[in-house]
Each structure stands twice: as structure tokens, then as C-alpha cells.
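Each remark here refers to the structure printed beneath this line.
A single protein chain has been removed from this complex, and every other one stays in its place.
To keep things simple, chains are lettered A and B as they appear, and every chain counts its residues starting from 1.
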Amino acid sequence: MENNDNIDATLNHLFRQESGKMVAVLIKIFGTENIEIAEDVVQDALVSALETWKFRGMPDNPKAWLYRVARNRAIDIIRRKKHSKTIDFSDPKKQLLTSEYTLKTTMEDFWEENQVQDDFLGMMYSCCHPDISQENQITFILKVLCGFSTKEVAKSFLTSEDTISKRLYRTKEYFRKHKIRPEIPSQSAINQRTSSVLSAIYLMFNEGYNSTHTNQLIRKDLIRQAILLCQSLLSSEQTQLPEVYALMALMCFHSARLDSRVTAEGSIILLSAQDRSKWDHELIHSGQDYLNKASFGSTLTTYHLEAAIAYQHCCAECYENTNWNKILEYYNVLLNIADDPIVFLNKCLVILELQGPKEALLALEGIKKNKLLEKYYLYHATLGEIHLRLSNHSLSLAHYDKAIRLTQSKSEKRFLKDKISSYK
Amino acid sequence: MKEFMFLFKGGDEVWDSKSPEEQQKHMQHWQQWIDEMAQQEKFVGGERLYPHGNTIHTGSMKVIDRPLTESKELVGGYLVVKADTLDEATQMAKGCPGLLWESHVEVREIWPED
Partner (left out) sequence: MKEFLLIIRGGHDESEHRSPEEMQKHMQHWQRWMSGLAEEGKFVGGQPLKSEGKTIVEGGSRVIDRPLAEGKELVGGYLLIHADSLEDATNISKDCPGFEYNCSVEVREISPM
């Protein structure tokens, strides 16, 4: 008999990888007005896998097994509901699901490999529609396309299950009301629509990468899912766009450094103090490949530049060898594309490295009284650091205090407090 | 629940011998019978057929300008209903008004129910 832990691990992995694809196909079959039916079918398949495998052992091809169970369950539901008004069978292809002459063969067609991939991407584009708020987009993606439970999504967002349920409900209502038919956008709309999908993926990645979360498992799960989603975009010709490669490169470079960013106790380690031998060089290498592929065509997005900056950090053998001039150059181009105060703040940090605190302070004068920055802890932490280096201890202290009050993250707070206590 | 098909065969001669009023009354009985099944959500669909038609034979693919079976075996219409078993469906079919006019009813299960 199979080891139960092994079964749990395989199923969990399989579920994260495949449940979204299965749900997407089932949504195509049952319609976006019946997302719950699709989710139930996949959930049933999971439960039946768990029960059967524990009893009879793991099948040779667990993925095929799971798909087959879902397919048969879908056939059962169609047989039961073909005369009810729940499911709309008016589409010619779906009409064939109502006859036993064609039910099984038509069902097989729906699960054809390429079809599955397209349905999954179609679902991703549909739920990243600009009409849906970004937090609802990500909630929906995690729940429906990444196989997270409501509880897991709630944990990922540091919010209640109730809030997550409400967000999911709103998105499902949107699908119902607008009778959305998931599909990959046409060639003319693909760039614009992909940009929404990418920003959802990047936000999800940052949700995991950001140190506001203390739970390492959740963070890694989010990062892995973001990368998986990006990978599925790259696996289809229609969506192999330069900006997708660029985001993929960026996420590779960032995650390569993930384990060296915090101590075992969860304290932050600054880039300058990180053990670079801990960086994942295989990931950095993949990142380079993706970045090369991102450079075809004339598209230059923020992802390209952020990836290029991250690469400069990754390829420096030690902190002192960082090519700050190159990085500063990238920041200037980046600011031309996206006039973002936070990007500007990061540029000031580069100036601090390159030209010292006086120049950095001078640069920062340019964005004084920005409301967004005033509430951003990193802005105050930066000012704290600059004033510290200029030996303006009281000003430095005031900014650090403000930074501590503004950050939600325990490890950030601890990091800043340690900083103050070193010169107080 | 399974699905069954009722095939109504024969009885055309009796139908033709009746007056329009009698035919109309007979059709009301059909309506009542079907409506009763519909109330129980057991009626799926069904139609009545014109007696003429074409038959394509296998092999030669020859088209003959009449139905394959005639008179007593001529299919005059069909219904699709829901029932749990063949026996239950047969019981339901016994209420068919066509039986009173010398039709017979063939009860068949829709293929397949795994």
C-alpha cells in the first residue's frame, strides 16, 4: 500500500498544476454561469482520487486518472441536466453533448491537450478584464485557476475568508451578467489585454515576494503559482510576447535571491550583506535566457527594465562590484516609460550608492510633498538612511520612527528598530 | 433517472375511420396524458409523424418512397420520457390513449446508461 504522505504530496502538486486547467475546460462546457459546477466536478475528482489511491495505491498516470474522473463526472452531470435550463446547450458543439450518439466523443474533444491549454489561457484573460478590480482578479485566479482553497487565499491576502468569498462572488456575478465566453483575445487586442494579465501575475508574485508575509510556505506557493501562470502564457504561440518573457526573467532573477533575503528567524538581510553563494544560479541562468528572448521586436516595457536592473544585481560577484552606473541608466529609461514616484525613490537609492547622501537628498527634493510617498515606509526609511549618513541624527531618527509606524511587516519593523538602536 | 422512448405503431386505419370530432377528442386525451407526465417532470419530448416518408436501404443505398414498415408496424409518433426502470416506463406507457385505437406502444431505453 502506498505511503499516504506521498499520495497527499503528489495530489497537492497535481492539483496546483492541473485543477485550473480542468476548471477552465469544465467552464467552457458548462458556461461561465456555472463556475460552481465546474469547481465541484474538480473537487469531486480530487476527493475520489484521495479515497481511491489510499485504498488501491497510486495509478501509473495520476494526471490522466484525475482528468478521466472529471470527464466522467461531467458526462454524468450532462445526462442529468440536459433537459434543465441550468446549462445552455445552444452552441452547435455543445448541442452534441445532449445526444448519446456523440456525448462521449464530443467530451473527449473538449479535453484535447491544446484545447485545454487555450481554455486555461482564455480563462486567465477573461478574469483579468479591466472591468474587474485587480484584487478581485488575483483572488479569482488563486481560487479558480490555481486550486487554492478559500482559506488559503484568505491567508495569502492576510484577510478573512468572508472577504474572499465576497470578492469571488462579485467576479462570478460579473461573468454571469456579461455572459463572458473565455477566449484568448484577437491579435489586435492581445497586447493591451496581456498587460492586464501580466500586472495581475506580477502583483501575485510580489504578494509572495514581499516580506509582509511571515509564512514562508504561502510566500513560496504564491511565487511558484505566478511563475506557472507566466509559463503557461509562454507555452502558447499567441501569447509569447516580449513583455511576457521579460516578466518571466524578472521573476527568475528575484526568486533566485529569495532564500538569501531573510535569516532563519525571519529577519531581513540587506542586499549588501546577502550571501551570494546561496543565490540560485540555475534560476539566474534561466532568467538570462528569458531576457534574451524578451529582446526581440521593439517592445520595451517596465518589466524589461526591471529585469535588466535585477540582472545587474544578480551578475555582480559581490556588492562592491555592482554596476551602479548601468543601473542608474536603466532607472532613467524606466522613469521615461513609467513616471512612478516609487521608481524615482529607488533611483535615489542608486544615487546614494553612486554619488553619496548629499546628491541623493538633492534628488529627493524633486519629489517632496508627494502624498503617496509620504505614506510609504521606504521613503522615510531612505530619508532616515540619508540623514544618518549626513550625521543629522535627530532628523534621521524622526524618519525612521515614521517608517516603523507605516510598515505592516514585523520583520521590517524589527530591522528598522535594530538600525536605530545601533546609533541611538 | 433513465430515459425511455415510446414508439407508437399502427392504428392509422382506426384513426382514418373516425370523425373529425372524435379525432379532436382523442387528441385531447393525448394532451391530458402527456400533461400529467409533464407535471411530474417526466416528459422530455415527442412528436407525431406524417404517415408518408422515404427509406434508404443499406448496401445499395436505394431510396424507396415509403416507410420501411407499414400498417400495423408503421411508426406514427414517439415520446421520450424519464423513468427509473423499464417496468415503470412500461406502466406509464399503458396510459397512452393510442392503445384504445389499436396502436401498440414499444418501450425502449435510451442507450447507454453506465
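Criterion: a residue touches a chain if its C-beta (ideal position, glycine included) is under 8 Å from a C-beta of that chain, and two chains touch if they have at least 3 such contacts.
All figures in this text were calculated on a predicted structure; none of them were measured in a lab.
Student: Suppose we count only contacts with the excluded chain; which residues of chain A make the list?
Tutor: Contacting residues on chain A, toward the hidden partner: 92-93, 95-96, 98-102, 104-106, 109.
Student: Even though one chain is hidden, which residues of chain B still touch it in the full complex?
Tutor: Here the touching residues of chain B are 3, 5, 7, 9, 27, 45, 47-50, 52-59, 61, 63, 67-69, 73, 75, 78, 80, 86, 90, 93-96, 99-100, 102, 104-112.
Simple rule for what comes next: only the chains that are shown with their structure count from here on.
Student: Using the average of all C-alpha atoms in each chain as its centre, how far is it in Å between chain A and chain B?
Tutor: 59
Student: Show me the residue ranges of chain A that touch chain B in the complex, using the header's touch definition.
Tutor: 79-80, 83, 100
Student: List the residues on chain B that touch chain A in their complex, please.
Tutor: 1, 44, 110-113
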